[in-house]
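What you see is the complex with one protein chain gone and the rest in place.
As written, the chains take the letters A, B and C, and residue 1 is the first residue of each chain.
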Amino acid sequence: MYLSLTGVLFVLGLHGLFTARNLLRQLLSLNILTTSVFLLFVVLARLAEPLDDVPHAIVLTGIVITISTTAVALALVGRLAGRTRDDDAITAGDPRGDAE
Amino acid sequence: MSALEWIGSLLVFAGIPFIFLGTLGLLRFPDVYTRLHALAKSDNVGLGLVCIGLGVQSGSVALLLKLVLIWVLMLIASATAAGLIARTALARGLRPWGT
Amino acid sequence: MTELYPVVALLLLLNIVVGLVRILRGPTAADRMLAAEMFGTSAVVIVLLMAFVTDNPSLVDVALVFALLAALASVTFVSRAWSAMPPSDPDPPCPDVERKP
Partner (left out) sequence: MALVVLAFDLLLAAALIWLAWQATRAADLFHAVVSFIVFGLLMALAWVRLEAPDVALAEAAIGAGATGALLLSALDRLARRPRRHAPLYEPGTAWGFWLPAGSALLAMLTLAAWNLPAPGLGNEILASLSASGVEHAVTAVLLNFRALDTLLEIGVLLLAAVVIWALGQAPPPLVPSMPSPALPALGRLLFPIFVLVAAYLLWRGSHGPGGAFPAGAVFGAGGILMLLAGARPWIRSSEHGPWRLILSLGMAVLLAAGVAGTLSGQDFFQYPKGTAASFILVLEVAAGLSIALLIFALYLRGKPREHGSWGAAE
């Protein structure tokens, strides 16, 4: 069951990563993609008998790596937004609640 | 089933409806201020009852204290957040409902 | 009585799912943030119940970390994100409830 969840999240993340025009959205998609891979690791660890702890440790490492990549990407996006006034790549949309 | 476990379970079950009521308020109340009002009070009463109930049920003082710490932390967090959000909302010109 | 705790956890999860409607509908950013905060409370209760059902005291630590970091998201929201949003047009009144005259 959680295996199929992994697949669905993976596809959703991939879709967002390829089609979103906004860098922050792509970043969120990338994070969802990573989470789905973590989920696969943990599900497989649970299938093993007895419970396998190595994937857990790897996922812990992965979470920390993910936050460092996210932080670097956010800093870069922030710089880009500061540099270019009007760029399609970082069209930030309107973060308020009433868009569209 | 000892008396402590009964009391603990009853407290837990007494706390759950408060959390549901908080969500009801979140969904049905008309503006940010009333929703804040519903959540900040109701949810924390529910959480407090559950924490104390589980602590009583476990029969361990250390665990009870830890659960109470969790409750106090949530109280601090939600009280501050509610105040901050309401203040900022007012400063941004969000008019309370009915005015 | 402990046997009923999984049912309670399920109901609380349902509670969160129902609350997702508020995130979907908004209407203001503050409403979404509030809903997220509410999920924090429910998630803490679910984790605590799970800790008792599975008899795993380390899950209480997970709840503790949740409770500790509950304030962080709302504080960041208020002092960074929300203050930066364009204040020109006022937030719309809630459309799903009729306003009193």
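Quick notes on this one:
Convention: contacts are C-beta pairs under 8 Å (C-beta built on N, C-alpha and C of every residue); 3 or more make two chains touch, one makes a residue touch a chain.
Small disclaimer: the values here were computed from a predicted structure and weren't measured.
Within the whole complex, touches from the chain that is not shown fall on A, B, C.
Chain C meets the missing chain through residues 3, 6-7, 9-10, 13-14, 16-17, 20, 23-24, 26, 29, 32-33, 35-36, 39-40, 43, 46-47, 50, 56, 58-59, 61-62, 64-66, 68-69, 71-73, 75-87. Against the chain not shown here, chain B presents residues 73, 76, 80, 83-84, 87-88, 90-92.
Although one chain is not shown, part of chain A still touches it, namely residues 1-16, 18-22, 24-25, 28-29, 31-32, 35, 38-40, 42-61, 63-65, 67-72, 74-79, 81-82, 88, 90-100.
Quick note on the criterion: only the chains that are shown with their structure count from here on.
Spacing of chain A relative to chain B, judged by their CA centroids, is 31 angstrom.
One inter-chain figure worth recording: chain A and chain C are separated by 21 Å, centre to centre, where each centre is the mean of the chain's CA atoms.
Looking at chain C, one finds that residues 28, 31, 91 touch two or more other chains. For chain A, the set of residues touching two or more other chains is empty. The part of chain C that touches chain B in the complex is made up of residues 1-2, 4-5, 8, 11-12, 15, 18-19, 21-22, 28, 30-31, 33-35, 37-38, 40-42, 44-45, 48-49, 52, 57, 60, 63-64, 67-68, 70-71, 74-75, 77-79, 82-83, 87, 90-91, 93-94, 97, 99-100. On the side of chain B, the complex with chain C involves touching residues 1, 5-6, 9, 12-13, 15-16, 19-20, 22-23, 26-27, 30-32, 35-36, 39, 43-44, 46-47, 50-51, 54, 57-58, 63, 66-67, 69-71, 73-74, 76-78, 80-81, 84-85, 88-89, 92-95, 97-98.
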